[in-house]
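All protein chains of the complex are present and in place, except for one that has been dropped.
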Amino acid sequence: MNPAFLKASAMPDVQSTLDERALPIEQVGIRGVRHPLMIRSATGNFPSVGTFEMDVALPAHVKGTHMSRFMALLQKQDDAVDSTTVVALVKEMLPLLDAKQGHIQFTYTHFVKKAAPVSGVESLMDYEVTWMANAQLNAAGAMDVQLGLRAQVPVMSLCPCSKEISEFGAHNQRSHVTMTVSLEPNTQMTVEDLVSAAESEASSELWGLLKRPDEKWVTEHSYSNPKFVEDLVRDVAGNLKADQRIQSFVVEAENFESIHNHSAFARISHSK
Amino acid sequence: MNPAFLKASAMPDVQSTLDERALPIEQVGIRGVRHPLMIRSATGNFPSVGTFEMDVALPAHVKGTHMSRFMALLQKQDDAVDSTTVVALVKEMLPLLDAKQGHIQFTYTHFVKKAAPVSGVESLMDYEVTWMANAQLNAAGAMDVQLGLRAQVPVMSLCPCSKEISEFGAHNQRSHVTMTVSLEPNTQMTVEDLVSAAESEASSELWGLLKRPDEKWVTEHSYSNPKFVEDLVRDVAGNLKADQRIQSFVVEAENFESIHNHSAFARISHSK
Amino acid sequence: MNPAFLKASAMPDVQSTLDERALPIEQVGIRGVRHPLMIRSATGNFPSVGTFEMDVALPAHVKGTHMSRFMALLQKQDDAVDSTTVVALVKEMLPLLDAKQGHIQFTYTHFVKKAAPVSGVESLMDYEVTWMANAQLNAAGAMDVQLGLRAQVPVMSLCPCSKEISEFGAHNQRSHVTMTVSLEPNTQMTVEDLVSAAESEASSELWGLLKRPDEKWVTEHSYSNPKFVEDLVRDVAGNLKADQRIQSFVVEAENFESIHNHSAFARISHSK
Partner (left out) sequence: MNPAFLKASAMPDVQSTLDERALPIEQVGIRGVRHPLMIRSATGNFPSVGTFEMDVALPAHVKGTHMSRFMALLQKQDDAVDSTTVVALVKEMLPLLDAKQGHIQFTYTHFVKKAAPVSGVESLMDYEVTWMANAQLNAAGAMDVQLGLRAQVPVMSLCPCSKEISEFGAHNQRSHVTMTVSLEPNTQMTVEDLVSAAESEASSELWGLLKRPDEKWVTEHSYSNPKFVEDLVRDVAGNLKADQRIQSFVVEAENFESIHNHSAFARISHSK
């Protein structure tokens, strides 16, 4: 064993001293940690990179948490990742950090292989996805875990007003639909399920690769399917409201307006 | 008058039709709008640029809001700006948009002229600041307005553990203290007041321009004043808790660790 | 006088010692410094914020530059800013830093008041603009200064292929045209001149505020004026090539495609 390491056990442990300011800390931990991930998805595993945030609640009388233990926990993570990963990690984190409450979330790029609407040619679409878990020791000493999922879905929106008032054409643009949902603990909800709740309501969904007949289809389909940012957010909210697996949600749509240099946006939240 | 404009008043107004999805929208509006601002501050006026978000609540039966009215309101803004500006704007916005509830916030770079600690040489320090206002028509038909202020204060933090265990030196780094506070409506709180609640608790505050004797002072002062991210967030929270003008707050400290490629962070929220 | 400051003049001046690595440094200085600016423009003065980069060349035998002098120079800047400002600053910087070569650039948000195409209603459009100056002592001991200007102009592009192959509609999106030009030293070129070289060639320019007849005009105008990213970059390059005030340029167009989640881009550079 490294003798310097042995010597270290005699080092002062400043974090463990008593704190007298009577202020509990709701969250203390690490943020912006990047970690390589294999993602397990409905259409097969794919490589990605997660950016992690891991934290615990700290009682008023404890001076500091042990930051290195978060990283030690994360370094062990090398299994393929799905919705169960963040729950397993947060359950392991609480005892490791001597904490009664804690939270882990990680954001990564999710890929879905999609077939173009006419040619059927396949390509990957990318989405920014976050899995979140909050854990808490309850009165009985057991652990309650809440699972959350966020997906940012890029879509196309075409303006109904522009279409209606113009002799020809209609302005359209890229939009982001961002959904954050709380899930029933044992629910089977995939990222693909959530993504589709947004894509189905857009003027058109997007693809990585389109051939000319596909581009014709997307152009005409979106023109036939105009949506205000208000329509988009309401129609997606309608889908989320109807989904039994979702306990509560926030959905936001943002249009990067092609006729302005700013965005239009709308937001609905709902708790069942 | 422009004849094309006259003709336009006969154009179909798609946004004003009835909506039958029974889903009210909490916030709909514009975002990412940049506008030039003269800021009125304790130490004189200075130029800056605001990035605005303006939105209203939309009842379930109304299809869409009138996006151009937000911009029309903003274009009139050319007075020097202080804490009263966002309140006045939101009060004007509600009737203009036929709304019962609305919100405006803008983020800009705030400058404070500071004297270096030893040489006294003066330079500007920059802070990212946000003023926020929520307005709501109450049962009596009057308007209730809540005012909020956020400031992100860059400071220096020096690690107590590193100092304690090392023969010499101690790692230190830039940190951000971000405070979001709800204010009593008629409170006189300046950005400078809020900034100082964070700078006074850091291992050291920062300056734009330091001469060598100042650099010596900052180095020795921070070494004599080590703080964990937990200490920093608690000591700032203590200041905010003691301030009678503040109704509730969230404070977060984030250290861009000089020994890692990630951040340590801590967060306390409090409602009086 | 502050006694601590007097004592400091006896402090060791590490930066001024000899360096023996035989490696000259092309650029050393400061970056990311924010400073409030009043911008002098064709349509009147407006407030903004500049982000500065200031650097000098360092000969092989000198260990370090004097970082605080860059800031000292910048702190004096409080006049209204135009194309002459960056030239005057760089000329003052060289002797102050004992340098033979140096460079200053600052990026800020430029605002132009524009009238909507049909209603004539006025609003501000925002552009990201950079002024750059390189100075060099020539053999005769005089100073040569090169002046550069960059403007990022947000516009609308409408796809000719989509229009051609579709029964109705055509996808369009926000695009950025970014032009970087070297100017004749005594040239009178305004930001507005450069912006208009890009806006005139887009499927449509953008406005902050549009009423319905304006939106109809923009929709129909862009549909009648489709441009590939290749067309856009070539047509803007044609304008810059024909302008006698411009010695060399790089122009890039980037379309934030509304049918994909990635950009199409094109780039032309030219030296006369």
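Letters A, B and C mark the chains in the order given here, with residues in each chain numbered from 1 onward.
Keep in mind that, in the parts below, a contact is a pair of C-beta atoms (placed from the backbone, for glycine too) under 8 Å apart; a residue touches a chain by one contact, two chains touch by 3 or more.
Given the structure is predicted, the values throughout are model-derived calculations rather than measurements.
Asker: If you put the missing chain back into the full complex, which of the shown chains would it touch?
Answerer: Listed by label, the shown chains it touches are A, B, C.
Asker: So one chain is hidden, and I want to know which residue out of B:84, B:166 or B:269 touches that hidden chain in the complete assembly.
Answerer: Of all options in B:84, B:166 or B:269, contact with the hidden chain holds for B:166.
Asker: Sort through C:72, C:165 or C:189 and give me the one touching the missing partner chain.
Answerer: C:165
Asker: Since one chain has been left out of the picture, which residues of chain A touch it in the full complex?
Answerer: Contacting residues on chain A, toward the hidden partner: 2, 4-5, 7-8, 11, 13, 33-38, 46-49, 68, 71-72, 75, 108-109, 111, 118-124, 126, 208-213, 216-217.
Asker: Contact with the hidden chain only, please: which chain B residues?
Answerer: That gives, for chain B, the contact residues 125-126, 154, 156, 158-159, 161-162, 165-174, 204, 206-208, 210, 212-213, 215-216, 218-220, 222-223, 256-262.
Asker: Identify the residues of chain C touching the omitted chain, counting contacts across the whole complex.
Answerer: 8, 11-12, 14-15, 19, 21, 23-34, 55, 58, 63-65, 67, 160-161, 164-165, 228-231, 233-235, 237-238, 254, 262-269
One rule holds in what follows: only the chains that are shown with their structure count from here on.
Asker: Please state the rotation angle, between 0 and 180 degrees and to the nearest 5, that superposes the Cα atoms of chain A on chain C.
Answerer: 180
Asker: Do the two copies chain A and chain B share over half of their interface residue numbers, or under half; same or different?
Answerer: Same, since most residue numbers here occur in both copies.
Asker: Can you compute the centre-to-centre distance for chain B and chain C, using the mean CA position of each chain? Integer Å is fine.
Answerer: Averaging C-alpha atoms per chain gives centres 27 Å apart.
Asker: If you average the Cα atoms of chain A and of chain C to get two centres, how far apart are those centres in Å?
Answerer: That gives a centre separation of 36 Å.
Asker: Counting only residues that touch at least two other chains, what does the list for chain C look like?
Answerer: 126, 208, 210, 212, 216
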